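Okay, so here's the structure we're looking at.
Every protein chain but one is kept in place in this view of the complex.
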Amino acid sequence: MTDIIDLSATQLAAAIAKGDCTSVQAVEAYLGAIARREPAVAAYNEVLSDRAMEQAKAVDARRSRGERLGALGGVPLAIKDVLCTTYGRTTCSSKILANFQAPYTATAVAKLEQADAVILGKTNMDEFAMGSSTENSGFRPTANPWDTARVPGGSSGGSAAAVAARMAAAALGSDTGGSIRQPAAFCGVVGMKPTYGRVSRFGLVAYGSSLDQIGPITQDVADCALLLRVIAGGDGNDSTCVDRPVGDYLAKLDEPIKGLRVGWPAEFFSKALDGEIAAAISKAAEVYKSHGAKIVEVSLPHSRIDVDSAGQVSSYAVACYYIVAMAEASSNLARYDGVHYGHRTAEPVADIIELYSKTRAEGFGEEVKRRVMLGTYTLSAGYYDAYYNKALKVRRLIKNDFDRAFTDCDVLLCPVAPTTAFRLGEKTADPLTMYLEDIYTISANLAGLPGLSLPAGLSAAGLPIGMQLIGPVFSEETLLRAGRMYEKATGITRLTPPMAASAGRE
Amino acid sequence: MIDTDTTVLPLIGLEIHVELATETKMFCRCRNRFGDPPNTNVCPVCIGMPGVLPVMNRKAVELAMRVGLALNCTVSSFTKWDRKSYYYPDLPKNYQISQYDLPLSVNGYMEVPLSDGTDKKVRIRRAHLEEDAGKNIHDHPAHTGVDLNRAGVPLLEIVSEPDMNTVEEVMAYARGMHRLVRWLGASHANMQMGHMRFEPNINLHITRSGRTYKTPIVEVKNLNSFRSLERTVAYEIQRQYAAWGEDPDGYSLDKLGKQNLGFDDERGVTVFQREKEEAHDYRYFPEPDLVPVMVDEAWRQSVAAGVGELPLARRARYMADYRLTLKEADALTQDAPTGELLDDAVRLGADAKRCVNLLLSRGAAIANERSCTIAEIGISSAQLADLVKLLAEGKINATAAARIFDLMVASGEPPSRIAQREGLLVVTDAAALGAWVDEAIAANPQAVADVREGGKKQKKAFGFLMGQVMQRSGGAADPAEVQRLLRERLS
Partner (left out) sequence: MPKTIDLDLVRHIGKLSRIELTDQQVKTFSRQLAAIIEYFDKLNELDTANVHPMAHAVEIHNVLADDAPGVSLTPEEALANAPQRDGDFFKVPKVIGDSQ
């Protein structure tokens, strides 16, 4: 029989439901994998072994009583530490929340629990989701399971690495500017950012409120559909969550879309893009074509990427994104002040202002400080129109481009990141360099559109290459089916990094 | 104090914060209730914990709309929310969700009656919704305690134009607003509970020898009683005039702009507050966690229908229809239910004037003792109507009516039963009356003599004998009959 940790989440759920294995066995298998691989990967902030075993036993007991289990019955999952849980800590990988214990659980996580999933632990991330490599974690970086000298991507690096290294059957991440899709690409797994408002944000520690979404990070497209179906839906606790019926993403998943029109956004294929990645995406287009799809050239003028003679990359969308995200972040992070929860300075303070200032200086990392300050700056008196309001207008232009493009195509095909996983420390010298990692992902956040990142093969150096499908609002079903088409046609799915392929059998 | 060629025109605007009478808070479903033990009406949302989101209270929006409509405002068809950033321990998110550029209501006015009989029209610039902050407790000398029970309570901020020119106008406006929000059921406006807070902004336009000087605008924060409002405005006018006097060209609006002060209640002076001195950069931007509210005509109409007759309109109606004096009509239009009590009784056939007499004599006295409104003392319109009818039919006299009123309040029994039981029904029986008259005559020979004699003592003596008869009858004798009989027997 296949090793439990070589099963997809879908297969594992089926196996547990059938009685071919127990949830306890699954949790033991994953805890074993964690014990072996965590030292090298450092994907988890906290592994909740005792609790996971308790949950697993409870699920098994119910199953043996003949009760019907939820869609994720007994399946061990990892949760990005940006999501509040009443168990363990919720740290956002920040010193300022190092000991925070939330009195409530995020809606999306609660839904997983209602579907009888087992939570293995909370995963590492860039502090407060600010970063593209998980190097901004206030604790330690996470390593890419494909090459531990490289980054797993960010900010959901821990979740992506956990899934890639088979230390969780699937995971939840969050995506504000690409934080699910880019680490998924770097780690060779599937990641989806749903339409803004598809999944409740209640319990998601806010970074860029008008951009954030929670989404699945999984081994394959079917798992992604499974998780999305569980976590999607309305929520009275989130005013921005759309109360729209959740389709059965699994029902027609394997049915190819006849006459699929695949948009090819010319602006995304600039000199900024690594040649191997460009080639892989082109090949993907050919795959779609050979399966009856039509490739349509579309234009997204305001998402265009320019590279000047000095190699400097410029993108309106990146500028727009960072202004909006940082402004919202500066406000969302104002609450971390040492008064009601979280870290508080032990230094003597003369007054409340000093209490705030020292607490935040001690508790926030450099990148967080930079973004909070930039956000404060762009919102401050005299600058609002020039920056924030201007960015909101450019945002509309970006969205209009997509709306226009989608009159000619059903999905857009484009890269996820300009390179494959870079080395730890390679891009940390200059903040701007890191921001430019997001050039292909941020537009979808600005426009509120869903995006699916899936593996399109390996580079010559053996690193995963990701491709991205973007769709109109609430087109998750189309994206998943299109992704599945590619998966089936190429067999590129559930790529295994060497460390996870080696005998994990004890 | 002010020399003859100088004129001083105070320009005063008032910002009033009103806590709305909802069951729950603005953005979460914790209870909106004063006086509970600290931090018992709190949840992750109003504590501002990581990951929480606000969800708007529909009732708060509707109460706010109701007030806006009653103030003749335009209720915006599209209104949105903004974050107002500042750091303070009673503001857990370190931003307040409020409304900046597209508030719920704009451009209204309130007619404020003044003591000279004229009406002052005070324009309302805007009325918007926001959340209240918690409370900082300063009992301990070395630190401050924070109670978040009040954090997130719905607040309606009503901003007037600087249309008021005297302390009287400010107080009339403030009291008028106090009455209005209670009238509409929008707020309990209990001053002790901090339901209403005032922030006056004051400056002076001083004209001397043809030249006009404008003093800097002073805004005084957080006054929570009518008394402190009155004292503050009066004090500021004097203080600014004096400060201007010392330096007419220097103490000016264009040089010094706007200042925020507090009011030291003990010393009765406005004061500079060091910690709050920093000019706030509120960094307003649209609240991403809340979607806009669109008010269509149907919704607006349904809220407008709930506004009903307003205090001044009702007062005018009472003076016209019931022929009440201004004073009487005013006393009956301090709150809506008292007028409803009166109107319902009239609808049941009772004579308005007689109802009013009872309500403003016994009713007001009892209400005063209990510190409640006349409507709250507990009589129903049916009981009032029945009592007044007994009086109108001559079955009881005025003294008896007053007595029955009190007993009715205490026991809730119907007035006729009380009258019967207490023997207060007017006695018209000639024999009984005759007996009492004879007794009174027999017992008071001197008074009888004075009456028969005529002259100065006659009237008083007659009155005395009347009183004696009434007393013997326990107040139940029909005074007109007694009078007739007495005259008869004394002549």
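A and B are the chain letters, set down in written order, and residue numbers restart from 1 in every chain.
The rule we apply is simple: a contact is a pair of C-beta atoms (placed from the backbone, for glycine too) under 8 Å apart; a residue touches a chain by one contact, two chains touch by 3 or more.
The structure displayed is predicted, hence computed values, not measured ones.
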item	value
Identified contact with the non-displayed chain, of A:T218, A:T376, A:T420 or A:T493	A:T376
Hidden-chain contact residue, picked from the options A:Y196, A:Y288, A:F422 or A:Y440	A:Y196
Residue touching the undisplayed chain, where the options are A:G19, A:P103 or A:G292	A:P103
Residue among A:S156, A:S174 or A:S239 that touches the chain left out of view	A:S239
Touch residues of subunit A, complete complex, unshown partner	99-101, 103, 196-197, 210-211, 236, 239-240, 242, 302, 314, 316, 318-320, 322-323, 330, 334, 337-344, 349-358, 360-361, 364, 369-370, 372-374, 376-378, 380, 386-387, 389-397, 399, 430-432, 435, 445-448, 473
Positions on subunit B where the hidden chain makes contact	17, 22-24, 28-31, 37-44, 47, 55-61, 80, 86-91, 94, 96, 132-138, 140, 142-148, 155, 197, 221-222, 262, 273, 275-276, 281, 283, 286, 288, 290-294
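Quick note on the criterion: only the chains that are shown with their structure count from here on.
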item	value
Subunit A-subunit B separation of Cα centroids, rounded to whole Å	56
Residues on subunit B engaged by subunit A in the complex (per definition of touch)	44, 47-56, 83, 85, 87-89, 92-95, 146, 148, 275, 281, 283-285, 288-291
Of subunit A, residues touching subunit B in the complex	83-84, 90, 92, 97, 100, 102-104, 106, 201-206, 209-210, 236-240, 327-328, 331, 334-335, 337, 339-341, 351-353, 356, 376, 379-381, 384, 388
